[in-house]
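One structure, as structure tokens, below. Some questions next.
Note that this complex is displayed minus one protein chain, with the remaining chains in position.
Every chain is named by a letter (A, B and C) in the order it is written, and numbering of its residues begins at 1.
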């Protein structure tokens, strides 16, 4: 299982554009957490997490996203998930996380 | 594991153009054998087996190809493998089958 | 006709992906469609993740995953001897106020047709998950 992350600060939109590619599970979730933490450390801003190339996520990955959302609340920043695949959309729906994290679905 | 086969008679070249897509192992080798047999049943001619989309083959698949080669000898027809991926090229090389089956490598 | 496959795996994060891959290949063999295979993949991962995360045993200790495949269903058992837990303490997650943890069992129950958990404190846990083929 592998996870690749591309992280980019969008000056125009004043937000992080972060793309997760591959699989997030118990062995790769720490990497996702580190990347999100590093971004916020670098600059407090909203995060757009692009999921079009994410094949798999489970509760460990969702937990990291929820945790990040919590940390961001302090600064009134938000994290937003865009373009999840069908399997991931299903998981977001089951957990009702889509209502909080995916304003566009 | 899955195997898809596209079989086509090329009138111009007077030969079968057969493309194997996926994996040939003990569970899919019978399908390869059936397709090759059916082609020769339909028309005795040379066979060009296109391997650019074949991801995996092992001795069961190689056995089917050797068996077909044997059946074709009677009619002086040949079977030729083209465009194998690196892993498959290695196997053909180890078994020296490339010398008999891959005139172009 | 029922086939039984068993895996014995050390309780380490890096092997959860191997189990997920193996079980999803089995589910695919058994004739489940893509969506059901994905459900099974996530469910078995959640169960293995719980062993690895919450197990109090040595990380070298192995847990067992058993898959029973028949024409109408797949049964997956994940059995550990990693200390167990007090199931009466379990709280369903409240999704209006999501927390970082506590989603695993909730997700398993949402994705599988039948789920039974048996845990004995000081001993271990077994979770049985069933998914039926062709169920609407």
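The rule we apply is simple: contacts are C-beta pairs under 8 Å (C-beta built on N, C-alpha and C of every residue); 3 or more make two chains touch, one makes a residue touch a chain.
All values reported here derive from a predicted model rather than from experimental measurement.
Note that the absent chain touches B, C when the full complex is taken as a whole.
Taking the complete complex into account, B:100 is the one of B:21, B:80 or B:100 that touches the chain left out. Among C:22, C:53 or C:115, only C:22 touches the chain left out of the display. Across the interface with the omitted chain, subunit B contributes residues 1, 23, 25-27, 56, 58-60, 62-64, 66-67, 69-70, 86-87, 90-91, 94-97, 100.
Interface with the hidden chain, as seen from subunit C, comprises residues 3-10, 12, 14-15, 17-18, 21-22, 25-26, 29, 60, 62.
Convention: only the chains that are shown with their structure count from here on.
We define each chain's centre as the mean of its Cα atoms; on that basis subunit A and subunit C are separated by 25 Å.
Between the CA-based centres of subunit B and subunit C the separation comes to 41 Å, rounded to the whole angstrom. Shared contact sites, meaning residues of subunit C that touch two or more other chains, are absent. Taken residue by residue, subunit B touches two or more other chains at no position, since every residue touches fewer.
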